[in-house]
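Just one protein chain is left out here, and the rest sit where they should.
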Amino acid sequence: MGSNENAKQNAPLRSLAPGERFCGWYLLKQAQNAATGGGKPYLNFRLTDNSGELPGKFWDYAGPIGAGDAGQAVWASGRVESYQNAVQLSLDDLRLADGQDDVDLRRIIPAAPYDAGQMLAYVERTLQGLADADYRAVCLALLERHRDAFALLPGAKGMHHAFLHGLLMHTANMMRQADFLSKLYADVIDRSLLLAGTFLHDIGKLAEYSTTALGLVSDYSREGMLLGHIFLGTEEVGEAARELGIPEEKRLLLQHLLASHHGRVEFGAIVLPKCAEAELLAGIDMVDSRMEIYRETYADTPTGQFSRQKVYGLNNQAVYRPETDPSQAGGTGEQS
Amino acid sequence: MGSNENAKQNAPLRSLAPGERFCGWYLLKQAQNAATGGGKPYLNFRLTDNSGELPGKFWDYAGPIGAGDAGQAVWASGRVESYQNAVQLSLDDLRLADGQDDVDLRRIIPAAPYDAGQMLAYVERTLQGLADADYRAVCLALLERHRDAFALLPGAKGMHHAFLHGLLMHTANMMRQADFLSKLYADVIDRSLLLAGTFLHDIGKLAEYSTTALGLVSDYSREGMLLGHIFLGTEEVGEAARELGIPEEKRLLLQHLLASHHGRVEFGAIVLPKCAEAELLAGIDMVDSRMEIYRETYADTPTGQFSRQKVYGLNNQAVYRPETDPSQAGGTGEQS
Amino acid sequence: MGSNENAKQNAPLRSLAPGERFCGWYLLKQAQNAATGGGKPYLNFRLTDNSGELPGKFWDYAGPIGAGDAGQAVWASGRVESYQNAVQLSLDDLRLADGQDDVDLRRIIPAAPYDAGQMLAYVERTLQGLADADYRAVCLALLERHRDAFALLPGAKGMHHAFLHGLLMHTANMMRQADFLSKLYADVIDRSLLLAGTFLHDIGKLAEYSTTALGLVSDYSREGMLLGHIFLGTEEVGEAARELGIPEEKRLLLQHLLASHHGRVEFGAIVLPKCAEAELLAGIDMVDSRMEIYRETYADTPTGQFSRQKVYGLNNQAVYRPETDPSQAGGTGEQS
Amino acid sequence: MGSNENAKQNAPLRSLAPGERFCGWYLLKQAQNAATGGGKPYLNFRLTDNSGELPGKFWDYAGPIGAGDAGQAVWASGRVESYQNAVQLSLDDLRLADGQDDVDLRRIIPAAPYDAGQMLAYVERTLQGLADADYRAVCLALLERHRDAFALLPGAKGMHHAFLHGLLMHTANMMRQADFLSKLYADVIDRSLLLAGTFLHDIGKLAEYSTTALGLVSDYSREGMLLGHIFLGTEEVGEAARELGIPEEKRLLLQHLLASHHGRVEFGAIVLPKCAEAELLAGIDMVDSRMEIYRETYADTPTGQFSRQKVYGLNNQAVYRPETDPSQAGGTGEQS
Amino acid sequence: MGSNENAKQNAPLRSLAPGERFCGWYLLKQAQNAATGGGKPYLNFRLTDNSGELPGKFWDYAGPIGAGDAGQAVWASGRVESYQNAVQLSLDDLRLADGQDDVDLRRIIPAAPYDAGQMLAYVERTLQGLADADYRAVCLALLERHRDAFALLPGAKGMHHAFLHGLLMHTANMMRQADFLSKLYADVIDRSLLLAGTFLHDIGKLAEYSTTALGLVSDYSREGMLLGHIFLGTEEVGEAARELGIPEEKRLLLQHLLASHHGRVEFGAIVLPKCAEAELLAGIDMVDSRMEIYRETYADTPTGQFSRQKVYGLNNQAVYRPETDPSQAGGTGEQS
Partner (left out) sequence: MGSNENAKQNAPLRSLAPGERFCGWYLLKQAQNAATGGGKPYLNFRLTDNSGELPGKFWDYAGPIGAGDAGQAVWASGRVESYQNAVQLSLDDLRLADGQDDVDLRRIIPAAPYDAGQMLAYVERTLQGLADADYRAVCLALLERHRDAFALLPGAKGMHHAFLHGLLMHTANMMRQADFLSKLYADVIDRSLLLAGTFLHDIGKLAEYSTTALGLVSDYSREGMLLGHIFLGTEEVGEAARELGIPEEKRLLLQHLLASHHGRVEFGAIVLPKCAEAELLAGIDMVDSRMEIYRETYADTPTGQFSRQKVYGLNNQAVYRPETDPSQAGGTGEQS
């Protein structure tokens, strides 16, 4: 792993200064194999961790790592240099993490701002408590099958919840909402169906993305591109329900909730919602996605100002962060 | 009021049989002045109450009641007859109710399936408890100004909540949701702003509709047609906020929530939602409207079947009522 | 079966004249249970066969046949009467056909204008000749599973090919086109994949419709309403491919062809076509559907004139039938 | 023409190495007149041929060639140099080709992958064989009028068939399809009308583009911008039909096929298709355009992968090239 | 012409009373051949004139007049009867008007509310005064060719200006606007081009409609259906310009103005406006059409009220007629 004496290990990228030596686990954001005018191979790359991002070069490097490895966690060691007033890295070692390595992903990749273990426990506890044994069985079977990937996966590629445990956080939040609303609209909503559909709604994303050895999303998978997560989830839930022998109507309703949960065909829904639980699930998904985009946008927007950029997921508009910051206000004490 | 001896008084229309005499308060659903071949004037009409609807004629009647009085409550007395195997009414007296009459509207017009007094008390108590004194002041001032009409008005013309106290029921339900969601998304949502906007969001409907002496909606008003309830509410809230001297940013935010609460310009929004509370309000409004349309549609649909008609407010589709009726199930006991 | 002496049996409806007695198998197009002013039950109905349609009444009939039996084949006997210058039927017997009855459906229901046996033989022979053993296996397995229903089902509900064997005719015609085009575009089209996708493209319609005892379509099925034929077909093909153990990429491609074959999401496609065979299948489906609508429309339009009605499936326009009728012209002899 | 001793003549651009001299005919892709800091004029340019593209400079060059000549074939001679690790050209001579020059366009501009002479012969033979003498006369008259330009022109500007003989290849392929489909749908399709419309459908492109001395497309023409090729073709066909005195209905049908061949007004159709031949022509045009875009896209996409770019003409998506390459498979032997 | 002694001749339909005899010229609005129960033929019809509309029957009439003659002027004579409290006509003679008859169309068909002769004189005088001799020549040539039909034709089928001289009134009003605006925007607008385009913009309607012997519009013509008035006008103007040898750019501009005058492709424009005069012409056409629809709608709407119907050509809305009637106000005296 190169000469690492005196090297700072796993130091935040932002803390590195020209002249220092370093080594540690980082995320390889980009990589391009290139050659000098004289024909010598080298690697152009960018590393990131939660503190920032730095460019660099690995001279006389001819592979095996290249463009196809973007999105992987890597072990990198080398020296920090200065070039045209900017900091860049010069490597003497680089290799991909594999399943053996003990990499602390939370140091190099953004993660959900809540405790993943507690969120997972809440989800499981809620599913175990579903009144309807059929819906409960399907949910627990699929949780069992996918537990680790489900707990780790980001919620979306780019749009919202694009961080570790994002899918779990999105799902858990939606289940809390579904729980509340199933009571508010108890005369039309079957709580077991709604909660089961909410838990399962994005299960197809596990197949829609390609993931690296460490479980990071690197791209859409072939089946994700050709069939889409809505189809993939609806198909898998149908198959699981058939295996468990649950009644046909319940299987169809559960599949219908997944198939329609984007609410409009131009957003990818296979069919439009045709029962109250399907309609409500589509509404909950919309609300939770939008609130998360606001949370992420506000994090980069000073109070009393508009976001610097138009936000694609918010109707492509600049949005306003009010002067009063509710997360500071604390004034949510009184309620009826 | 005609000879009412032996007449059944305020009897449900469905209970009337040929040969009986009747008198009482009913809703005049339609009325048309006509003339016989021999040139004698008479009135064609339909009466309704919560039990049903009957056609009838008032022979030798030349007014003053006519087509323009549809939607009014009337005192009617006469005889029940049979014509071509169908029941119809023949009147000897007819007059409009005025403010003096002690008419029990709930007998002749559908009303919200909840106790209006309790809903109003919940709304008022919640507003009094708002942490932010400015938003609280605007809400209480407008509640004070419009209390009676606000409590009585239907929620919409035809689409959903089209019954007495409908606006109140819609508003109260949405406030319960807003209350819950302001906690779930506490880091981006100012609870006071969201609840104030929720309470006020349809306040412009008070001006959008023409109402009869008894407070029933008969049609859109001129200002409702020319400016629309979204504009009218946004304007009134701005005016009230200015009178109370609340800070400019809070006034703008409140007006923004009203102006954007239909979410999309093709649904009538003046601007698109540009802050988290506005986005959430639009979502809550959509969810509550849709759930109410499901409630009303399911009431006419047997379990395990599709609705007989396509439902305009549900993407113009036939919708499915599952075999399990949640209002009978009771099985919502266990929760995490 | 009533007194059928001297009754015309299985006579075309158009040939019946007032005063005659009749009996035979017909299609029950509409039925409504009603009661006379005096409270006596009777049935209002309409019968059709390939010659026309007649209304009628079955006096003193209280069931079991009613509105829910529309679309069924029935045995009817009675007398032909005249009422207000129009012919109507008066029954003394009526019962549903069941699987036992030897009903000649082609006499009472329109059928495809080609020989169903030959079309089915062409389809099977073509599938047996597919070069790719995997695609061939899936097709033959599903043909085996659904042979009878596939050969009998109409192609669509109302829009086009809405007659017996319609799905078979539509599929066979499309396969002929696919065969030709796979040669014309041989450098981008895998003939086996295209022909397999073409054969299977509407296989989900077998589950989308409810059928009567005789195999007639009466309505959309529950799963047809909740998931749609595109999903149902894509799911079934995936399941069959998995059972047969064909390679994953081929399964995905076949599912992709089904999932995208409506070409645009506003026409129901789950995903847009993403390979050449999927694009071509969508084009072939569009062409064959439109040509069939023209064939059916021209049948009711004199040459040199516009169709009397706007045609929904042809962009909701009146279309023109040229003066020269190609089916008479015969002049297609010379070709390069 | 400069000192060309020892110069490589008409060498593929990709084969040129720093230090060599070269001369020959190339395509001038871009040109910009510029000046050095010291005020001396020079030309910045890029040359292309079928092997690749190279940048270069012509020092001390003040014209007459400039930006307006992009798209022209030029004679260039000079030296190959190296600048910042990249090859660039330094010229000592440059002039436009004119009609006199014997330039082999196929060396410097991409051409259709089929033999143009054979395609043209097929088109002409097919038109001569049309059963209907009127449609035949119009086609042959316009083929006579435009033979050379028709055979040389690209099929579209950028989207598909954007190479020499592209229009001819597109038209010939479509005619093969039209021929087949006129038999498959012989009861609604007049083969002569369909084939005539197919031959003529893009004839307006001859006027829509501006061409250089050698027949290359350089831009849209003024009439192309102001009226569009659909109008221009429909107008010219109408005029030719009138001159030849063909019956009015046939003239109108032929004009209608051209006016509607883009199928939807948002794609430029003047009217929507209103007869079977018009509908079919629009379908054939769509299919052939899309298949050609796939052919061109697959050429840059490895098997088993998605295209690197989203493809504008394929619904702006990345498309998938299956693992099995049909052009290698050869397995199209067996057919029914 | 039947026994017309004592018959009222050419009396307004509204003035006819049961028992009277009548004869005269009227418009045949509808006609249907029918037969009595006993098999005797008769004609069901409706006549209109500017005073109103009446139904009637011609007993024992077997033709030749039938449904295809709706829209024709007819000579009718017979007796006025009373049936079920309503007036209806019973004929003893009926024949179509031909070119010989001296029918006063203005008595039986609504006409423009202005003097047609003066409007035509204004149009011609304005065209003769165009500064540009080329545009002037085209306009005068086409005016000469179509003078009578141009002066008589309605402006549209149903939407607006649907009365005699409607096209002339629409064109003349637009020319007045064009004249004013060409001065207001004199730095971008060529007055001659704009006025020529305005005069010619709907010239294609002369071919788009089928007309009766008296010049009344009965339906769309075949070429109107297959090519549309925008194409037909653009083609004819191009042909006229070529015959007159006007410069190519001017011909193209004039054709462009016609081809783009509906402003948006979804409204039928062949191309979008691409020069200032084309844009302005589209604006003027929109304004004049809408103002005329308002004029016609207000005629049926009391002041201070909304129109009883939604108006298709005004965005399908009910529109408001203000309390102040400008046609009575007279208060337009003062201006700057």
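For clarity, chains are labelled A, B, C, D and E in written order, and residue numbers in each chain start from 1.
Convention: contacts are C-beta pairs under 8 Å (C-beta built on N, C-alpha and C of every residue); 3 or more make two chains touch, one makes a residue touch a chain.
Note that the coordinates shown come from a computational prediction; the quantities given were computed from them, not determined experimentally.
Contacts of the undisplayed chain with the visible chains, over the whole complex, involve A, B, D, E. Touch with the chain that is not drawn comes from one residue among D:A141, D:A162, D:L184 or D:M225, which is D:M225. Considering the full assembly, E:I189 is the residue among E:L54, E:I189, E:L227 or E:I270 that touches the omitted chain. Interface residues of chain A with the unshown chain, by the touch rule above, are 84-85, 306, 318, 320. Residues touching the missing chain, restricted to chain B, are 222-223, 225-228, 230-231, 234-235, 238-239, 249, 252-253, 255-256, 259, 265-266, 268, 270-271, 274 (touch as defined at the top).
As for the chain not pictured, it touches chain E at residues 122, 125-126, 129-132, 173, 176-177, 179-193, 249, 253, 272-276, 279-280, 283-284, 286-287, 290-291, 294-295, 298, 304, 306, 314-315, 317-324, 326-327, 329, 331-336.
Quick note on the criterion: only the chains that are shown with their structure count from here on.
The most central chain, judged by the distance from its Cα centroid to the centroid of all protein Cα atoms shown, is C. Each chain's centre was taken as the mean of its CA atoms, and the one lying most distant from chain A is E.
Where chain A touches chain C, the two copies mostly use the same residue numbers: shared numbers make up over half of all numbers in play.
Separating the CA-averaged centres of chain A and chain E is a span of 64 Å. Residue positions of chain D touching 2 or more other chains: 249, 253, 256, 274, 306, 318, 320. Taken as a graph of touching chains, this assembly has some other topology, since it is neither a line, a ring, a star nor fully connected.
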